[in-house]
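Here's the structure, in structure tokens; my notes come after.
Removed: one protein chain of the complex. Kept in place: all other protein chains.
All chains are identified by letter, namely A, B, C and D, in their written order; residue positions are counted from 1 within each chain.
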Amino acid sequence: MARIVKKISQKAGLPPGSLVYVGDKAEKKFKATLVVYNQETYTEEKLTSLEECLILPEARKITWLDVNGLQDVRNLEKLGECFSLHPLVVEDILNTNQRPKLEDYGDYLYLVLKMISHQEKAQEISSDQLSLIVGPHFVISLHENDEAIFDTIRERIKSKGKIRRAGPDYLAYSLMDLVVDHYFVILEDLGETIEEMEEELVSRPDPQTVHQIHRLKRVMIILRRAVWPLREVLSQLERQESPLIQEGTSLYIKDVYDHIIQVIDTIETFRDMLSGMLDVYLSSVSNRLNEVMKVLTIIATIFIPLTFIAGIYGMNFKYMPELDWRWGYFVVLGFMGAVFLGMLLFFRKKKWIGGP
Amino acid sequence: MARIVKKISQKAGLPPGSLVYVGDKAEKKFKATLVVYNQETYTEEKLTSLEECLILPEARKITWLDVNGLQDVRNLEKLGECFSLHPLVVEDILNTNQRPKLEDYGDYLYLVLKMISHQEKAQEISSDQLSLIVGPHFVISLHENDEAIFDTIRERIKSKGKIRRAGPDYLAYSLMDLVVDHYFVILEDLGETIEEMEEELVSRPDPQTVHQIHRLKRVMIILRRAVWPLREVLSQLERQESPLIQEGTSLYIKDVYDHIIQVIDTIETFRDMLSGMLDVYLSSVSNRLNEVMKVLTIIATIFIPLTFIAGIYGMNFKYMPELDWRWGYFVVLGFMGAVFLGMLLFFRKKKWIGGP
Amino acid sequence: MARIVKKISQKAGLPPGSLVYVGDKAEKKFKATLVVYNQETYTEEKLTSLEECLILPEARKITWLDVNGLQDVRNLEKLGECFSLHPLVVEDILNTNQRPKLEDYGDYLYLVLKMISHQEKAQEISSDQLSLIVGPHFVISLHENDEAIFDTIRERIKSKGKIRRAGPDYLAYSLMDLVVDHYFVILEDLGETIEEMEEELVSRPDPQTVHQIHRLKRVMIILRRAVWPLREVLSQLERQESPLIQEGTSLYIKDVYDHIIQVIDTIETFRDMLSGMLDVYLSSVSNRLNEVMKVLTIIATIFIPLTFIAGIYGMNFKYMPELDWRWGYFVVLGFMGAVFLGMLLFFRKKKWIGGP
Amino acid sequence: MARIVKKISQKAGLPPGSLVYVGDKAEKKFKATLVVYNQETYTEEKLTSLEECLILPEARKITWLDVNGLQDVRNLEKLGECFSLHPLVVEDILNTNQRPKLEDYGDYLYLVLKMISHQEKAQEISSDQLSLIVGPHFVISLHENDEAIFDTIRERIKSKGKIRRAGPDYLAYSLMDLVVDHYFVILEDLGETIEEMEEELVSRPDPQTVHQIHRLKRVMIILRRAVWPLREVLSQLERQESPLIQEGTSLYIKDVYDHIIQVIDTIETFRDMLSGMLDVYLSSVSNRLNEVMKVLTIIATIFIPLTFIAGIYGMNFKYMPELDWRWGYFVVLGFMGAVFLGMLLFFRKKKWIGGP
Partner (left out) sequence: MARIVKKISQKAGLPPGSLVYVGDKAEKKFKATLVVYNQETYTEEKLTSLEECLILPEARKITWLDVNGLQDVRNLEKLGECFSLHPLVVEDILNTNQRPKLEDYGDYLYLVLKMISHQEKAQEISSDQLSLIVGPHFVISLHENDEAIFDTIRERIKSKGKIRRAGPDYLAYSLMDLVVDHYFVILEDLGETIEEMEEELVSRPDPQTVHQIHRLKRVMIILRRAVWPLREVLSQLERQESPLIQEGTSLYIKDVYDHIIQVIDTIETFRDMLSGMLDVYLSSVSNRLNEVMKVLTIIATIFIPLTFIAGIYGMNFKYMPELDWRWGYFVVLGFMGAVFLGMLLFFRKKKWIGGP
């Protein structure tokens, strides 16, 4: 399960702008893909370091630098210098425990999103941070995930789609749209799991169910933390009067915003359903306890008095007249039978056992 | 039960405006009814494809195109071209998993509503998407439901009602009003089911009740998802300053808005009632457990000591003076009777059994 | 119990303005009381129909038409014509399932309120709709309740109170104030019921209590539906810039508004108290179960081992040396007594039974 | 326990401004203390009626009339006349069931506060209404509490504190500050009670605890009703642009406002803590039930099979070979011992009993 709180405490007391990597993927190396394109040209290049500011964005082209692996603090420091980013921005990129947010630094916008990936079997999800910096002629995306996730976007650029004719804001939109679309994939899987559990709950409830519901509830908490603030981010972005966002793009951002609302809606629905399932489970546990107790009570209530009667005639008193009666044994057996039937009728009247 | 999340994930990574049908009614064919009218004339025509843009709206007439069946992506693409709709609108029409919403594209308004239908017995409801496009001289309605649902509207147009004299905004209002009126039909059925369950709950609670409450709660969740955002949509529509909505119509839209508030109110009331019923049910389960345990405890507490006494005199010791006493048996029987009565008094004092 | 949802569905698909009576008092006849007054004169007249528009309001007098019984659709249609009311207003008057609301039609204000009446014994309340139309020289009140409820107002007009000198807005205020004052009567009765139940709950909890709490909770739901929207209505009315509300009256409306806030406050308090009572009841059920189980466990735990010992010496083996011992019986009795006392000490240590 | 709803219903149907005393302290007589002061002079006088308007405020002095006992409607009517108060104000003073509120009547401000007093032992609180009327040269305070509560204020005036140099707004602030400070005294006592209960809950839970928690929850409900609206009142008062509030005073009002926020905060914290305590209590009840059931189950499960074995050899069949065996008795005893030990191991494995 993803940690709720990461090791941010090592930063306590340091001055602002101190570059400390706060994550748990210390092994990953720095990799970057540099794509430069405009309507006519397209070049792609793999980088392993950012030693010199060779990749300065050109005015008539769009430069997209996709950085994967944030452990190498020096490269990021360099990046900050080349693109003259505020020290707090570089600090935030390294602190992978941020909430989604949007900050307007005038010359560029800084966006934080959360990418969610999950292992279906283990019912666990993990959340990775995607930082986007959108400038007048460049987009920088920084993350720790698998480097291939943005390949479809690069394909779309190569194949001369609308993205080729539009500005860096549209490229940023495309990246965000991809991230949000992936939320739906996860919600679908969760939805299927929940619906399977619901059917199971009705047919054969199981103590394990509670732990499963609990685990899914926790997944919902993590999802909510990732998605909820995005709503505010996108709504800000849409209303943004920054010249970095062109008018035509805000319609597309509105579309992503609608998707986020839908995702939040679905998460809330799932939470409601999980709460409902817990209620159903707990009441079925109570019902089974009732059932068990009824069986015990019926058996005990019928046989304890009968055993008592048998006990009486098992006493060894010298003078017990009934013992010498010719039909004593059969009279007692008959009496026991009568008690037995009386008890059955009593329980049927109480509706504890079904009638014919 | 309607799926909470539809198969939207197949769209992940595609560029915006990609036309993919996201629904579960893949068998349904494209059908459309074209109605053109003004105060003097009325023509109705069935279409099975939209091959050419022959149906361009005329300035002095109102054109209403009612499309049923969204699987045929080509026809919808054509539709988008003829009426010059934004690609995102056509994409949204096909994505039948939208929340109700209103979008103003300047030349036309795009509205999404949810139509609810239900099978009373199965206590299940399904929700279908209705897209409305309201232009200066035309209304396009697109849905997957039974094509007959808007017949009453066509009748009202034919019979020269107010609708004949008013503009396309009033036609759109009439369609929305019909959809909202249908919510009341469903709420009435649900209300009756809930009230029956409530009476049943008091007279004879049943483990099945919890599952029924759970199912109804889920129905409420789906209803709420369909209705809640409509409130915002209608309130926006009323305040709308678009020239597409005439001033006289906004009074009618206010009326639909009031109905939606009433629907939401009722849904919340039902949710409260269902929660209350669950509480009542669970406490009645506890009470019955108490009852069962009392019966067991009374029987066991009375007869276990008596059986012990009988057991003592069933021992086979050689030297047990009482066994040889003349009245030993009857003394013991009398003692047992006294214990029996003492126990009864004890339980009556504890109010576990009623007094005379 | 009042139905939560009335038979509004019969209206589905009809054009707006269709006059359909939606209520459950189909037997009641149309009755109306016409009061015309100014500072000098006062006339009162009973009407049984509104066949002609004879009752046109006069400019220098105030006309108050109090209509009781809404089944006669024709009379209401006539009323609409005479006072030139919007068709939607007449439709809303007949639809007795409205939420409280205020609508400003320019020439007149349309107000919907809920009157609550209750039968104390049955712990049930019913809610009736009061429609008020406030024009420049007239007030029309329409309801289905007992016609006598507004007699006190008529008395106050007759007896030349402030109401005689003020305008129709003050008359409307007086009617609303009466309705709101009646809420307090109901809240007092409910408050007494709740406090009695609370005392009962502590002294002798009872399975019936849950059903009673449930019934009261439902009463609260209905009350809340009636009162909550009134807050908004009165706040709108106070801020209203309509010339129909004179400046001096808004102080009185503020007073009614304060009362409504107080009513809402009290309802919420009652809801909190009822929830608290349910918790107390459920925990007392658990406690009693604990009590019952302790009695059973003490008895069973003491006597089952003793019975086992007795059972051993009840066996018929030929060679059981103890049986032949002289003091065997008394030794065993003593051993049983020791076990008995040991058990008692064990239970006292566990604090299951009290000490001396 | 203070009634939640007072006998306000007797006012239903009366015209506004009808003076009806709505309280439960019908015995208390009218008493008033008149203090007139400015920086130089100070006079104090006890009054028992307000027969004539002799106490008109003087322009260069501050007149403070502190009225105790509201039953004498005539005196209050007189007061209203002398200070030309609006009839609704006098009505509200008598209606001691108001929510805290602030009303600006132009010439004077009308404030309603709640004074809380409590009996620690009984865990009950009662709430009394304090009405404040703040004019340009006078303050009138009206309440039903002990007349001595404002003595400290009078002492401060006598001793020539800041209060002597400031205006009537500062005097009103001092009275409010005293009332709010008293809330803290009550919160401290409640806090101590809650913390004692919490410790008790851990060491020895008790069925009485639930009733105590319930009683404290009710106290919280009453406190909240008294304090919550005060927040709005003070925030209004601070923003007030009335010339009756001098600029320097608003800093002090802000201070009272901060205290109220702190009181509300503490009340909410207490509510959270009480809810948590109920959870802890209920789970400890469940645990003890579990404990009880385990003891029963262990005893019954061990001895019932053993008793059965003894029962078998207690049967009187003629041909039971084991009975005649030489070591039969001892073999059976050994077998019983083995069953006994096996059961103990089974229970230890299930962790129902502790191991060595």
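The rule is short, and it goes like this: a contact is a pair of C-beta atoms (placed from the backbone, for glycine too) under 8 Å apart; a residue touches a chain by one contact, two chains touch by 3 or more.
Only a predicted model underlies this, so the values are computations on that prediction, with no experimental measurement involved.
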Residue, one of D:L251, D:V331 or D:L345, that touches the chain absent here: D:L251
Contacting the left-out chain in the complete assembly, out of D:V20, D:M315 or D:V331: D:M315
Contacting the left-out chain in the complete assembly, out of A:Q71, A:N97 or A:T152: A:N97
Hidden-chain contact residue, picked from the options A:K31, A:K61, A:H86 or A:K254: A:H86
Selected residue (touches chain absent from view) among D:V185, D:V331 or D:L345: D:V185
Absent-chain interface as seen on chain D, which is shown: 152, 156, 161-163, 174, 177-178, 181-182, 184-185, 187-188, 191, 195, 202, 251-252, 254-255, 258, 261-262, 265-266, 269-270, 272-273, 276-277, 279-280, 283-284, 286-287, 289-290, 293-294, 296-297, 300-301, 304-305, 307-308, 311-312, 314-320, 352
Touch list for chain A against the chain that is not drawn: 1, 3-5, 7-9, 11-13, 15-17, 86, 88, 97-99, 101, 103, 207, 210-211, 214, 217-218, 221, 225, 278, 281-282, 285-286, 288-289, 292-293, 295-296, 299-300, 303-304, 306-307, 310-311, 313-316, 320, 322-329, 332-333
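Everything that follows uses one rule, which is that only the chains that are shown with their structure count from here on.
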Chains touching both chain B and chain D, listed by label: C
Proportion of interface numbers common to chain C and chain D (over half same, under half different): different
Rounded Å distance between chain A and chain B, as computed from the means of their C-alpha atoms: 26
Distance between the centres, which are taken as Cα means, of chain D and chain A, whole angstrom: 41
Residues within chain D bordering two or more other chains: 314
Which chain pairs touch, all of them: A-B, B-C, C-D
